[in-house]
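With one protein chain held back, the other chains of the complex are shown just where they sit.
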């Protein structure tokens, strides 16, 4: 999984009808300038640190037929214990 | 998923017969100089910002036997709300 | 698989209920400054060198329905024999 | 998918018996110095520009049990229309 920070929210009105209802957030991968888009079932806010799972495991989480979604926020991060940082 | 901008269109006459009919677009991944090719079911135009899903979830979207397609445009982006940008 | 060093531990109280109980560790990919998060079934400690498997094979390891977990620590590294290093 | 140029051909006599008969080509990913190896069902030549699909969708293309092949040339590129290039 990836540790990332929520940086934005995407609006898309023209999309595949198989896309699930709900938010798609822009997140920045920690320690990089890379961003990616992830489906958010946890109602995250801008600035929150999150755990993102990617690939087919993200799609398989949805009930019923797997939608074309390859990134899913699976948790909010309360804290990272990093004794060397 | 990846946020990208449509930059071109690919013509391919010699291809596997399992490739679905339709457009393959060249897109540039936002914030980078990397490009990739994605199947476009949404009739996107050059310059439009899109959401691209990659990997096996792209192939699974197609009806019937999954074709060898690993990138799919799943939505057009109207707007990104990014309060810190 | 990836060779990595355990660098931290993640606390997450708000998460998907499909996430398995257990530790999520932060690991640094050897030879890089990149970090990733991996589920730890082996009770690893900070500073230990580990083997991480990624993608759907990580999720498939879990009994029952595959959870949205895309990285799994599959072994601790005792030693690397590298005659040229 | 990836846009790439065929740069070489691989000879391998000692290989898994599950590897399909046929050519494995070395291709260079466009716009980078990265190379990868892809199975070629289209009899491509050195210097040709191709579309490469990667991941499990490449393996699923083969009839019968999926072989351990994660990259497949799915088309030759005739032309790219890129009005801004």
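All chains are identified by letter, namely A, B, C and D, in their written order; residue positions are counted from 1 within each chain.
In the analysis below, contacts are C-beta pairs under 8 Å (C-beta built on N, C-alpha and C of every residue); 3 or more make two chains touch, one makes a residue touch a chain.
Being a predicted model, the structure only gives us computed values, none of them experimental.
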Contacts of chain D with the absent chain, listed as residue ranges: 7-16, 18-19, 24, 26, 33-38, 46-47, 55-56, 58-59, 66-71
Against the chain that's been left off, what residues of chain C make contact? List them. 1-3, 30-32, 41-42, 51, 53-58, 60-61, 72, 74-85
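As a convention for this text, only the chains that are shown with their structure count from here on.
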Could you put a whole-Å number on the gap between the CA centroids of chain C and chain D? 31
If you average the CA atoms of chain A and of chain C, how many Å lie between those two points? 19
Contacts with two or more other chains occur in chain D at residues 56
